[in-house]
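These notes are about the structure you will find just below.
Excluded from the complex is one protein chain; the other protein chains are retained at their positions.
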Amino acid sequence: MMPLRCAIAFWSVSLAAGATALAGHPPITLRDQQGKNVLDSARPISTVQSCGRCHDTRYIATHSYHVALGSDETAAPGAIPSGRAWDWSPGPLGRWDPLTYRYLAPPGDARHDRDLAEWVSTYPRHVGGGPAQCIGLPKADGVEMNCFLCHTPKPDNETRLKELQQGRFDWANTATLASTGLIRPVQGGWAYQRQSFMADGSLQASRLGIREARSENCGLCHGLTDRGEQPLRLDLSLRQWSTATEGQVFSPQRICESAVNLRDKEHLTRAWDVHAERLLECASCHFSINNPAFSEPKLGHLKFEPRRLAPGQYLEQPSHQFARGHTSPGGLGHDFDGTMRRCEDCHTVAGTHDWLPYRQSHFARLSCEACHISQVYAPAVRQVDWTLLTPSGQPRIEWRGIEGDPADPTAEVTGFRPVLLPVQGLDGRSRLVPHNLIAAWYWVEGGQSPRPVRLADLKAALFQDGKYYPDVAHALAIGRAVLDTPDKVEAVRRRLKAVGVVDPQIEADVEPHALHHGVGPAKWAIRQCETCHAADSRLSQPFKLASYMPGGVLPKAVGGSELSGDLQSADRGLTYRPSTRQAALYVLGHNRWPWVNALGGFSLLAVVVGVVLHAGLRIRVAQQRKKRGSPPSHSASRSPRLPPPPTGNGSQSASTPPPAESS
Amino acid sequence: MSTVRHQLYSPYERLWHWFQAVTITLMIATGLAIHAPGHFAWPSFAAAVRAHNVLGFLLIANAFLGMFYYVTTGTIRQYLPKPNEFLSLAARQAWFYLSGIFRGEPHPLKKVPQRRLNPLQQVTYLITLNVLLPLQLVTGLMMWGAQRWPEMLQATGGLAVLCLIHTLGAWLFGSFVVIHVYLTTTGHTPLANLKAMLLGYEDVSIEEIEQKVDCPDFCGSDFCRDHAPCGARPQRSNCPLFRPAGDHL
Partner (left out) sequence: MWLRVTLLLAAAAPIAGLTLALVPGKPVPVDTPWKHVPQPAPHVDHSQLITGPLESGPAVTRACLKCHPNAARQVMQTSHWTWAGEKVKLPGSNQVVQVGKANLVNNFCIHAGANIEKCSACHAGYGWHDTSFDFTSPKSEENVDCLVCHEQTGSYQKGNAGMPEKGVDLVAVAKSVARPTRKNCGDCHFRGGGGDAVKHGDLDGSMYFPKERIDVHMGEAGFQCVDCHQTHDHRIPGCSMSVGTGAGRRVSCTDCHHEKPHGDQRLDAHTAKVACQTCHIPRMAIDVPTKMYWDWSQAGQNGRKEDPHEYLKIKGSFKYAQNLRPEYYWYNGNAYRYLTGQHINPSQVVLINKPLGGPRDPEAKIWPFKVHRGRQIYDTVNNYLLTPRTWGPGGYWTDFDWDEACRLGVETSGLKYSGHYGWVETAMYWPLSHMVQPKEKALQCVDCHGDRGVLNWRQLGYEGDPAFRGVAYRSQRVGGGGPEGSR
């Protein structure tokens, strides 16, 4: 092992650069769980054994929230900060998500929706290891952390997921190599193509293409990332997670060159994301927390910290805790909140924002994203309704930013303007950050420990032989096939009770999803003052959440961000109306005190009316007098006597005769 | 009948006044564009803010220069009501506006250099210049300085409070301007007061002057005001400043 470690130390790799694959990676031997060469044993590849000969895989597995997914931070249901009443972990492991719906019950809980094995086989966004490996699985050894998924150029995630779905957990990581030509499917597993290996049974690293994780690797779980070679397509499925929840696309391709049927596309000559266009990778900002190339002095008095890991040490024990922001719902890896490179860590504002008046005020109240992610060009989920499944057993999902059926490729994509919500930054200041809001409605069973009605129960309650139960169908026959009237709600509630659900209630929540990607070039940022400083300010534009409210239930905010506005139902739908005042903002040109204007306007009006009356009267009197030809009346007899003024210095007696007319 | 031409407003006073007038008008206009952007084709919000800020500083400078002038020359006394006579004089003035003016009665108080403001004017200008204007200038300055000294802004309740005061003040200023402009037409001719503020002088009949003070020989000059009344009673011929009206030209 020592010589290999030395080899690591001498690799001349550019740790920060993402230009080329790691040319210096030595040949590797693919080993099974017992450490034997898989060519000999024909057993599944163990990444822990294969990569672990040089890299400290134990260290990596224990320093990775991607592996743990919250399994190391579990708590009693309801005790998770900013979680729902039945969440028992901050990560996808025990945090219920209204989009994916299915719930992994806490250990020891009898009434569970799915067990860990089922979770591993159905949750598509886990890299393996951690809970998938550590918690004893009945069927197999478990799934090791999948190094290939992130560190090879063309991992076959689909095949991996198929293996997981079929419960062949041990083969899942091996199957990730399906598109490399190193393996071929055989009955019950995979066989290795010996001719692709070297004579000594090892494998050239270039054959696997081992390299640092790139954006497209991240995109396998996180959303649409793309190198822009082919016209980009939108999937509009939850598989592209952040694209679905936030409308974000990380691609260097010009939007107008994509295959998306976008409105006014020919004018959208910017890249989907300017950082992708300028050769940044996800890891450029979300770097490994102990990568020496990215380490920065933590003390204010130092500009540079020469004491850092040597590249060799890093390659042996690369932390897989990645620098992260602090706004994502779910709140996994809170220990690393704010470790990532944010806009201001790379960009200076001097010279670029000189044109902006009241710079400090703006920067104190607005995130960079507020102006630089002014428009989202991909659709995103707006409403999820689990209260009534469609006949195909799916929830009803509405998308924003698209006109027409999302499944229809000719539907016109319009994109959307994100809504601005205040988010407390790491410096303690609240700044407006663009968000997408997703409203979800679902049945919750009551009792001591409330939780969403199990999907199986829901299906059993609604369907008989693949069709709605007659009473449900009867209730749905009037109007839309959604639970928008008490009758329909009652029909489903009765059915749920009939299958044994205790006290079923419809609950609803709104989850804010902050946008940080899809940044456009500077010229595309908001520059017009009137965008915000106007009566129809962007800061208070209404944001539609739903076209109907199942059961008439008004959703509550979850996920840490406070909504600074009001949820208003209009046309049976639901709209979020942000309020600058609730966000503790007073925006010149937008905010007003209505009573001040009323009072001021009234005083001005009163004055003007008074003046007009006074002037009119004066003119009238003067005209009458002229008609009569009488001189202006000075005579004491016709004017009421004023009380004589107190005589004193400078005062004038009223009784003195008036002066002669001088004009 | 002989008239005397009184220097009612010194050149600096007129300069000060008209500077004030133009600046405040422009500030009201730009302020409106900031208050309700989008309702005006011009100026844009950014331009209005910039202009409003510059004008604000000009106004502050003018206010301080004016104050310096009025204090050092003693002209400030024009604005100070005399407590013993104020109430009755104010009442007479108010009654004049409500009634006498329609009958063509003369102003209860004649406009003379030593007292060119009636008590209502005195109190209005006192409030406008010493309460309203400073309030606007201070709140405006704080809004301008919001980004330099955010703590100060926080301490005063933020923009919401400042804007409330500032907007209210702006409305009052607007109202003041309307009344002020209207009342200039209540001189012995509708344009007399305006002319006086433009030209600086007014022709006043000597009789008028003489009636105004106890001193029968009062000529209306500062010298006369300062030295003559009640005390020494100098003769008109003694007064070095007195000149018959015709001599002024």
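Letters A and B mark the chains in the order given here, with residues in each chain numbered from 1 onward.
Here is the rule we use: contacts are C-beta pairs under 8 Å (C-beta built on N, C-alpha and C of every residue); 3 or more make two chains touch, one makes a residue touch a chain.
Source: prediction; values computed, not measured.
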Displayed chains in contact with the omitted chain are A, B
Who touches the missing chain here, B:53, B:78, B:128 or B:156? B:53
Which positions on subunit B touch the chain that was left off? 11, 14-15, 17-19, 21-23, 26, 30, 43, 47, 50-51, 53-55, 57-58, 198-200
Interface with the unshown chain - residue positions in subunit A: 14, 17-20, 227-229, 252, 254, 256, 269, 271, 276-279, 354-355
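Here, only the chains that are shown with their structure count from here on.
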Distance between chain centroids, defined by C-alpha means - subunit A, subunit B (Å): 60
Using the touch definition from the top, list the residues of subunit B that touch subunit A in their complex. 1, 3, 34-38, 44-46, 49-50, 82, 84-85, 88-89, 92, 95, 97, 99-106, 108-110, 114-115, 143, 146-148, 150, 158-160, 163-164, 167-168, 170-172, 174-175, 178-179, 182, 185, 188-189, 203-205, 207-208, 211-214, 229-230
In the complex, go through subunit A and note every residue touching subunit B. 357-361, 364, 529-530, 533-536, 581, 584, 586, 588-589, 591-593, 596-597, 599-601, 603-604, 606-608, 611, 614-615, 617-618, 621-622, 625, 631-634, 638-640, 642-643, 645-652, 654, 656-660, 662-663
